[in-house]
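Moving on to subunit A:
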Amino acid sequence: MTPDYAGLFSALLPEASLVLGALLVLGLDLTLYRRHSPAERLSLALWVGMLALVTAGFQIWRAEPGPVFGGELMLDHLATATRLGVVALTLLTFGITQDSPAPRQSAEYVAILLLAASGLLLMAAAQQLLLVFLALELASLSLYVLAGFDRTRPESAEAGLKYFLFGGMAAAFLLFGFSLVYGATGSVELPEIARQIAAQGSNPLLVVGLMMILVAFGFKVAAAPFHLWAPDVYQGAPAPSAALIASASKLAGFTLFVRLLWPGFSPAAGSVTWLNHGPGWFRAVAVLAGASLVLGNVAALAQTSLRRLLAYSAIAHAGALLLGVLAAGRAGPGPLFYYAFTYGLATVGAFGVIAVMETAGRCERITDLAGLHRRSPLLAGCLAVFILSLAGIPPLAGFFGKFAVFSAALQAGGIRGPAGGLAVLAIALSAVALYYYLIVLKQALVAGPAAGARPIRVPRVTTLALLTAAGLIVWFGVNPSALLSLF
Partner candidate 1 sequence: MSALPLLSLVIFVPWAGALLLACLPRLGASASRALALGFSLSTIAFALAALVTFDPAVTGYQLVEHHDWIRALNVHYHLGLDGLSLLLVLLTGLLSPLCLLASWRTVSDARFFGLLFLLLQGAALGVFLALDFFHWFIFWELSLVPAYFLIRLWGGPGAARAGYQFVIYTIGGSAFLLLGFAAIFAATGTLDFVELSGLGASGVLGSKLAALGGFWPKAVFLGVFLGFAVKVPLFPFHTWLPATYAEAPTGVSMFLTGVMSKMGVYGFLRVLWPLFPGPLHAAAGPLLWLALGGVVLGAFAAMQQTDVKRMIAYSSVNHLSYCLLALFAVSAATGTSRPVSEAAAAALSGTLLQVFNHGISAAALFYCAGVLESRTGGRRGLNDFGGVRSAAPDFAGLCGVALFASLGLPGLNGFVGEFLIFRGVWGLAAWAAAVACLGLFATAWFLLTFWQRVFHGPRAGAAAGPFADLSGLDFAVLGPLVALMFLLGVLPHLLTGLFNPLITSWANHLVLP
Partner candidate 2 sequence: MRFLPWTIYLTLAGALLALAGGRRSAGTARWIALLTAAGTWILTLAAATRFVPGPGLQTLVDLPWIPTMGVRYHLAVDGISLTLLVLTGLAATAGVLFSWNVEERTGEFFAFFLTLVAGVYGVFLSADALLFFVFYEIAIVPKYFLIAAWGSTNREYGAMKLALYSFAGSAMVLAGLLWVYSSGGAHGFSFGELTHAAANLSRPGQIVVFALVFFGFATLAGLFPLHTWAPTGHVAAPTGASMLLAGVVMKLGAYGCLRVALPLTPLGFAYWQTPIAWLAVTGIVYAGLVALMEQDLKFVIGYSSVSHMGFVMLGLAAANPRAVSGAVLQMFSHGVIAGLLFAVVGRMVYDRTHTRRLGDLRRMQLYRLLPFATTVFVVAGVASMGLPGFSGFPAELTILIGTWAAGPRWAAVAAVGVLVAAAFTLRAIQLGFFGSADQAAPADSAGHPDHAGLHLSAITWPEKVGALLLIGTTVLIGLKPDLLLDWINPALQSPLWHAVLNGGAP
């Protein structure tokens, strides 16, 4: 069987565009734009990057669906949707980068953003363990650098270091887990692995390998109890980095996770009800989900820093998304994708607002948002849309994401199953979540401005990005079929 290099190349065109874009950005900055001001250099780098992203997006759209290169990559609906989603979220991140506090080496920043995006694109399509690892590492290493990029603030360095250390350890777990799985099944291709597991049944080697993989992914998506890096990274990283970590990286991560677990390890899933005590990863993922939901929501109540609140809420959302992963066995990946993508939109938007506010002053504590409705009605309105979507208020997309995931979870085994019970838990905790989201909105929309607070001018590109994000959230909320019907 001759390897289909042509197919591989055309499937990887999006990644290639992004890498080329990164090189172009670096090159142009080194040569032509050396003498321009940092703001101009950033702006020009961003435009080139956006061009690369748009090209990538176009290529994803035109790509032929199906397995690629003998099954190493799979361009099914999930992959295509995720790749487009990552491109969209990265574009929005670029939009809000435009007027963030400009990093000193702006071209490098943009280039690494593009490299991270390309890693994420690859993650969405990978179906072979080594490729998975490669994509994951490409994305993660870029993200570590992005987290620590802001040399003016010590928190950024702390964030980068923590992220790197935790991430490195997780990568080790992942690799070890993969090798154990390879040892147990004799293959690195996910479909083959699935067949082997179905034939063999479970053995300790496999179980250990699975658990290690779960740990690694738990870290990746910031699920409790592997979430310890998240608050510090969300707090320390520059706003655009945090935006990307919170949105696109989560989306791609969950897509990868669901592809691994369901087609890949599904025979080892174990029983879906409480009663049957068969071994399997289903129960383990359910525990992760429950822990994340509870810890994320409860810890968020105590936060006074806006970014840390978003971090803990991210942990809670990760719990709900894990529920979506569990449900994907019965209902397919549609609900999960919808939730993850719209969650990403809301998070990018929220960090965009934070970015603008940091440029205009400071935005560390929630109370720094006070009087936002007077200082910038646009920011206040957009923030309201983003926060309410995170809270799950209809008719915004966040509600339908939760609804789709919860109803899929309940169908996967009924109320007695762990998934059903978790769904009920998640619904109950959403009332808790509403409390801290309303606290944020109270500052933004109700409280009066602090003494000496000046109106905030939002630059055009950022305005466009924020409005696009808000608009998409409203649109996908009113018309959920637009995304759900893709699956």
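Quick note on the criterion: a contact is a pair of C-beta atoms (placed from the backbone, for glycine too) under 8 Å apart; a residue touches a chain by one contact, two chains touch by 3 or more; residues count from 1.
Picked so that all candidates are chains of the complex that A comes from, given by their letters.
Here the structure is a predicted model, which is why all the values come from computation and not from measurement.
Visitor: Check 1 or 2 against subunit A and report the one that touches it in the complex.
Guide: Here subunit A touches candidate 2.
Visitor: Once bound in the complex, which stretches of subunit A touch candidate 2?
Guide: 334, 373, 388, 393-395, 399-400, 403-404, 406-407, 410-411, 414-415, 420, 423-424, 427-428, 430-431, 434-435, 438, 441-442, 445-446, 480-481, 484-485
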